[in-house]
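Written below as structure tokens is the structure these notes are about.
Left out: one protein chain. Kept in place: all the others.
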Amino acid sequence: MSSVREKVLEQYSSRVYKNRKEHVIAIGEHEKDVVTANTRAIPGIITQRGCCFAGCKGVVLGPIKDAAIIVHGPIGCAYYSWGTRRHKAVADEKNGEKADCYLEYCFSTDMQESDIVFGGEKKLKKAIEEVVGLIHPKCIFICSTCPVGLIGDDIHAVAKWAQEEYEIKCIAFSCEGYKGVSQSAGHHIANNQLIRYIIGTGDHQPEKKYSVNVLGEYNIGGDGWEVEKILKRCGIEVVSVFTGSGSYRDIKNAHTASLNLVQCHRSINYVADMMKDKYGMDWIKVNFIGIESCKKSLRDIGEYFGDEELKARIEAVIADEEDAIRDEVEYYESKLKGKTAALYVGGSRSHHYQLLLKDFGISTVLAGYEFAHRDDYEGREVIPDIKPDADSKNIESIEVEADPKFYRVYMTDEQKAALEEKGVKINYYEGMFKGMDEGAIICDDLNHFETEEFMKILKPDIFFSGIKDKFVAQKSGMLSRQLHSYDYSGPYAGFRGAVNFGRDLVMGLYTPAWSYVKAPWKDTPCIEGTLGGDEAC
Amino acid sequence: MSSVREKVLEQYSSRVYKNRKEHVIAIGEHEKDVVTANTRAIPGIITQRGCCFAGCKGVVLGPIKDAAIIVHGPIGCAYYSWGTRRHKAVADEKNGEKADCYLEYCFSTDMQESDIVFGGEKKLKKAIEEVVGLIHPKCIFICSTCPVGLIGDDIHAVAKWAQEEYEIKCIAFSCEGYKGVSQSAGHHIANNQLIRYIIGTGDHQPEKKYSVNVLGEYNIGGDGWEVEKILKRCGIEVVSVFTGSGSYRDIKNAHTASLNLVQCHRSINYVADMMKDKYGMDWIKVNFIGIESCKKSLRDIGEYFGDEELKARIEAVIADEEDAIRDEVEYYESKLKGKTAALYVGGSRSHHYQLLLKDFGISTVLAGYEFAHRDDYEGREVIPDIKPDADSKNIESIEVEADPKFYRVYMTDEQKAALEEKGVKINYYEGMFKGMDEGAIICDDLNHFETEEFMKILKPDIFFSGIKDKFVAQKSGMLSRQLHSYDYSGPYAGFRGAVNFGRDLVMGLYTPAWSYVKAPWKDTPCIEGTLGGDEAC
Amino acid sequence: MLDYTPKEITERKAIVINPAKTCQPVGAMYAALGVHNCLPHSHGSQGCCAFHRMFLTRHFKDPAMASSSSFTEGASVFGGGSNLKTAVKNIFDLYHPEMIAVHTTCLSETIGDDLNALIIDMDIPDGKYVVHCNTPSYKGSHVTGFTNMVSGFIKYLAKKGTEPNGKVCIMPGFVNPGDMREYKKLANALKVPITMLPDTSGVMDSPMTGKYEMYPKGGTLIDDIKELGGCIKTVALGVQTSEPSAEVLRKQCGVEYVSMPLPMGVEATDNFIMELQKISKEEVPYEIEEERGQLIDIMIDIHPYTYGKKVAIFGDPDTVLGIASFALELGMIPKYMVTGTPGAAFETAGKALLEKFGVEDCTVKAEGDLFLLHQWIKNEKVDLIIGGTHGKTIARAEDIPLVRMGFPIIDRYIHSYMPLTGYRGAMRMAELIASALMDYQDSHCEEKDVEVVM
Partner (left out) sequence: MLDYTPKEITERKAIVINPAKTCQPVGAMYAALGVHNCLPHSHGSQGCCAFHRMFLTRHFKDPAMASSSSFTEGASVFGGGSNLKTAVKNIFDLYHPEMIAVHTTCLSETIGDDLNALIIDMDIPDGKYVVHCNTPSYKGSHVTGFTNMVSGFIKYLAKKGTEPNGKVCIMPGFVNPGDMREYKKLANALKVPITMLPDTSGVMDSPMTGKYEMYPKGGTLIDDIKELGGCIKTVALGVQTSEPSAEVLRKQCGVEYVSMPLPMGVEATDNFIMELQKISKEEVPYEIEEERGQLIDIMIDIHPYTYGKKVAIFGDPDTVLGIASFALELGMIPKYMVTGTPGAAFETAGKALLEKFGVEDCTVKAEGDLFLLHQWIKNEKVDLIIGGTHGKTIARAEDIPLVRMGFPIIDRYIHSYMPLTGYRGAMRMAELIASALMDYQDSHCEEKDVEVVM
């Protein structure tokens, strides 16, 4: 087992080896599966990681449709995060309140050299004035990029000014790219400001008895809409989504829901945690990716609320949804069973998709996260053991207190214990490791070199990752599917999504082009009998 | 003057010379401009002419939208005449009666070898049965192609059978390609059957006081609709159009109109003539191509009806239409004035378009017809002098008698004389020659050789013809515009059409591509000073 | 659009509606234009010649020169011999071709003119040629006419016992000049000297020079046709179109042939390349391997847009098979394959393709028409239609994208310059297909589903 891991790592120089050996493990090799995570990438080692800005603006804030997000910095960062992440959204009206959708727009202060030299605050103010004049948003976010932190523009003061000047919500996010070690720092920064300035500022109460927020669901390829559709069928009201097709309009009322559902643990657990402290709301980790996961998640919600009628409705919905997809799933399973996969994505998908793959009989031989923390691998029980380092200390961690007006206790400890017995764990995430097969390779911050080497040895049938390494795998003759963008397909969540996923894999594996990779003359000597020659050409 | 003509003709062998010299004249060269026309093309000489089938099915019958036209013959003739002639049409309802539009359909009996050997009547009957079953037309035309005449299928008997069997109108046209010397024979055959079997079979009376048929208007590029629009504005009802966007539904009522307007004299004068004999209706030659022609035509109609209110309305319409186009016409005229043109089209357009060209200050240096008769060149006064030859004798010429029920006298001889004095000639066409400049070349059945040679000498700025010679002219660096299809533009009729025409010419003459025809290195020796060489390359 | 086409399909035995073929002579005319200094001649009523020239010109947007025997009723009664004789004399006098290539029409065929006898009987100037082929319009289709004209050239000109010339005879099939250029590029890359008959490149895609040339630079040289008997082998591209002519050359001069599908898509091009390679015994040069590798790369890249998509393909038999073959390689389902040209070979070959790719529930039909195709589509829709211009009304009526490939395309420009054959041609097909499907997605999806990245 260890030989696979060693074969790859031993090619490193000793310094790199020392670093990477802690990030790469084989499940079951040691008594306890421990991984080092959320530490700096090694300079020069080709990581797939992005930066703090990408995590804050790109991931968490980007999908909030009714916020005009002004990127304060040179043009690039705004440009790259413009419309390319497939967090779908659409303007809508809810409870008589409209939420615009600005996602087709990219706002940048396009800082020039003089702004770097003389400071960019004035330009930022003017930019806000212009945006307000043009599109009249109710909410503006300011996201800073690298140079802004260095030159010391006080974007928070500007936000405060704008809020007063224009009587709108305006929040600043100091999410310079160099902060932290990956996108993760940006999630944290975004989460902090949401809890500080938005959640709890609305006062619209849910209409239904059972209401939830869906946290860490970014509506990539319409996943969130699929999830909302299912919850609705079960009779559960979704108060807000963080943040896929989400809105300032809804998030401000998030505290009025009864339960938080956490889909992507890594990017949003701060909000779940802080809402627990501030409003007393429990959260449960859900996973709407995969048929079995989806069923378990829905049943957990039923158990949490403990209402038999609700539970019955959930069962009915499950039965109906499963009926509708059974034939297709069976067909795709017959084409996929026994295949192997490697996954290298974000901070939760590498876990979630293993379960969907299992639904189709595909096993995972390697999995890794781009920007996860140890708890995403090992489970939240490891949190007390995680030692902060210089990089993580730089990211503000805020403490919230119980809100005097809204704090409620939703469940007694006894009830919680009873729930646990039923297998429903409150305010807990078990991490990726627990469900994985012995011998599977784990690679935190999998880099290009390791990708190439592990793929050579493990030869998975499918490599799931992002756009940067997709074509690397593909060039070597391996099906590669993007799990950030779903290769512009989707939704993959829920029951119907599972079918889409199966269809896409089957299509990828069975597309005839693979059989043409090698030119036939590479095999066939071109000897022509009739011309009597023996020479090959 | 004659030298141009001679320079071209003298290159022929004596036999060909003898034939062609009668077809090619220079206006004013002789005391009387006489041309030989409507005679056989010389085998091997590349003529642009088509055949009898093209004239019958392609030109006259093709536009009749509610007739399902079954081409009885091998597949080609149906195929080539399918949707390619731009006689636009649209299904419509009139007086509570619908006229379908089958122009997107091509019906062929696709005769096979066995049909040739054993006869095709059975197949034709079956074909009718199938068409009736599929699209339920009220009217079917059968058009025969070359072999049908040779093998002796009696399509007229089949038509009769179908008419009885299915209680629909069914008419056969023996328009085999080898009949006559050009499309002209086909026009005649079509005209004969229309008068025999359709005109006069309807009984719907016009609603308005002044009503007309528009004859020889095929709605190429929407010309007919433009004409109808203008007539309508003047308060004149159009009972039927022969045959652009025309219909069996309307043509059967044609005899109820008060006046026939003849646009294309060549293709339809038989109908006009026979209706005069049968119903007493007068016809006047109109020309809605060209601004001045259009005005004259409208005023002639006003004069014919002699109603002051109508005349006033016509003047108002003219003023209004002219106002709307004045600026554009002036602009285009400024770009076109002084240019020269050669025209070689059909049997009337070469005349009509000279007048439109004149509106823009363009003079005509050569004009010819593909399939005209002498009267189209010299005026109807020459008809008594035209001697029938073997080919023309083969085309049935029918005599009609005054219809006992519908014959009326519309105008006394006195009234006619008064009209003549005002310049309105009844039942008369003056031909192309009378308006032409001295020295202009006339070429009946202009062939490829003559085209090349005359263009080399005359160097017109624009060559108007059809698709077959368009690119010949263009390759030699000359703007070439199709006057059969308007190069898929139009309408060119009426006031608005004149503007379209001007626009298209300006665009063609001024398109920058002409200036790139010669590669610059053909002129510029590639001597590079710095390298000290004197050699050109 | 096409509002009178009923969904319900009833058997038709007599009427063809909206045909997917036309008649033989136009194919013969096209083939004859592919011989240098040759003037095609239509022996029949002048309308045929006019129609065919019109049609070819509309497809190529270049002059299609041809002459006619200009039959009148008299000729139809007494035979067209004297018309032809006059015509030939006038043509050599006036238009100075090196050769006149006569094809017949349904008219002269029905009359029974014996072209062999007529031509033997003629005074043909020294160094000039008159050849002919029979192209009765009531048999086969324009594709058959193309084949017959090619065979006609061979019958008249190719000689048995010609000195071996080390060349390969390529019969291109009924394709565009752009394709013929692509063949020459590939043969050249593989160092295989060829004679291609016919070769319309340089004729029907001739450059603008400001000077009209009745006989442009392109076309197979008559001398090369005369030496076809000295070829090592014939590579007949497009089985239905080219094999009969290859067989004529074999019988007449003993040149063996290999007959293969048009080199459209990966495998068919591979086979063509390997056939050439067998002859030259040269390594396939890197530039060709690279093109091939780029094509495969592209095919894998676009598979999410093509895989499983249903396509209706209509046109000429070899072309439809070639497109279908590439469509299958792209993972598409060629739901309907229709040619108007008769011939059971089409259906057999089409079904063999489907079987090879394990694709079921598709229909392959020779002697079909577009009315029937439209009815099928009404009953089970497709994602894409591939064919010539005449598919546009169906495409609009059913709101299905149309990719224009094949013959005739009379409502677009430039296509005839662009190969669909070879790896380069497959890249073009891939781009046309993928873009059509993606354009459709972009224009038909809801606003919220418009994708910036695809």
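For reference, chains read A, B and C in written order, and residue numbers begin at 1 within each chain.
By our rule, contacts are C-beta pairs under 8 Å (C-beta built on N, C-alpha and C of every residue); 3 or more make two chains touch, one makes a residue touch a chain.
Being a predicted model, the structure only gives us computed values, none of them experimental.
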{"item": "Residue of A:147, A:206 or A:520 touching the missing chain in the full complex", "value": "A:147"}
{"item": "Residue of B:117, B:324, B:402 or B:519 touching the missing chain in the full complex", "value": "B:519"}
{"item": "Residue in contact with the excluded chain [from A:9, A:54, A:199 or A:442]", "value": "A:54"}
{"item": "Residue ranges of chain A at the interface with the undisplayed chain", "value": "11-13, 16, 40-54, 70, 73-84, 91, 100, 102, 104-113, 115-116, 123-127, 129-131, 133-135, 145-147, 149-151, 176-182, 390-391, 394, 448-449, 452, 466-477, 517-518"}
{"item": "Residues belonging to chain B that touch the chain removed from view", "value": "82-84, 86, 88-90, 222, 474-475, 485, 487-489, 503-504, 507-508, 510-514, 516-517, 519-521, 524, 526, 528, 530, 533, 535, 537"}
{"item": "For chain C, the residues touching the chain missing from this view", "value": "1, 58, 61-62, 202, 205-209, 289-294, 296-298, 300-302, 305, 389-390, 392-393, 396, 410-415, 417-418, 427, 430-431, 434-435, 438, 442-443, 447, 450-454"}
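Here, only the chains that are shown with their structure count from here on.
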{"item": "Distance between chain centroids, defined by C-alpha means - chain B, chain C (Å)", "value": "33"}
{"item": "Euclidean distance of C-alpha centroids - chain A vs chain C, Å", "value": "53"}
{"item": "Junction residues of chain B, two or more chains touched", "value": "none"}
{"item": "Numbers and ranges of chain C residues touching at least 2 other chains", "value": "none"}
